[in-house]
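Structure in structure tokens, see below.
Apart from one protein chain that is not included, each protein chain of the complex appears where it belongs.
Right, chain A next:
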């Protein structure tokens, strides 16, 4: 595994060089066959998503007999290996699923088609909130369209909390109260077999750091890719969990996390709470084998507000090399706007951004979908969503990975002090972030 990982990384690096070689290569994304247009459409995911997309695509083909859609899908990491080779050779698919953390790698490289010219035409974007839509813009072009929203949340397992005999704070809790909860739950779980801990080390969750910054009024990254936060900001955040690490560590141990992979401590029933994106609830629920996992927002900032934001779950983009951009835009419009497709796709691509879509959704009562929709609705209604998703500069995915996987791991094993962590991250980030 490590070998392949490094190999893939090498590939990505090599791609950057190769891009300049073949960017002019071009190519026809589909073939014309007697007026019939063929579109290639690809996404990451598993069979569940494939079934829904395929059903929607079948319907689209029925309504547009002149268009044939060739579909394919892959696992997330494999997907990006394929896209980077596609991008290298100017052979990106006509329609592809896109992720915010990778968008600019493709968008800034001129590999994505500017969908702006179809806005108001075949592509209706008026159903999407402008703040959400803005996340798909790069260099004043609309290079990707969001399919739905997700928000950050604290998953909790009421059954385990009851077993521990501790009390979960209310929605308006503070970071201090969150730490107290972890402390209390860890003490209560010390006698259980396997031992239950109150929570993971939340400072090692990249998005918690982002949220912390936003709650301090700092927009993490500037449009030119520069960081708006300092080493002190990060040090203060990482050190905030020190009371949980000393004198005795009451956060979920890194070694146990490693043992449980690909499950987490939370889905193994050894931690009562987990910070995660709300759309991951159904996976968590399946992994945990429990229908009773619930959601609440992360802790409030110093002003008592949540400062939460919606992030596009996924986006759809069109390769700049596409020979049929208009038909590709029609497919995107169909997927995000048509009620028929909405019925088929459900919440697979995140909670639909438009109200009409939401209303037309038929969600099974008591399902995880229903809980996620209710959660986002309550965030909206109670005014917890006050920010727009933080800007993702080029290299965002890489610095996140450095934070969580590379350094986070070492830090979790106690091989690194807070100061070392901050110093190393900043020196790596300087190389990984692409500023202009």
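FYI, contacts are C-beta pairs under 8 Å (C-beta built on N, C-alpha and C of every residue); 3 or more make two chains touch, one makes a residue touch a chain; residues count from 1.
Simple rule for what comes next: contacts and distances are computed from a predicted model.
One subunit of the complex is not drawn; among "Aldehyde dehydrogenase", "Formate hydrogenlyase", "Carbohydrate ABC transporter permease" or "Carbon-phosphorus lyase complex subunit", its UniProt record names it "Carbohydrate ABC transporter permease". Taking the complete complex into account, A:282 is the one of A:186, A:203 or A:282 that touches the chain left out.
Even with one chain removed from view, chain A keeps its contact list with that chain: residues 4, 7, 10-11, 14-15, 18, 21-22, 25, 40, 44-51, 54, 70-78, 81-82, 85, 88-89, 91, 260, 262-263, 268, 280, 282-283, 286-287, 289.
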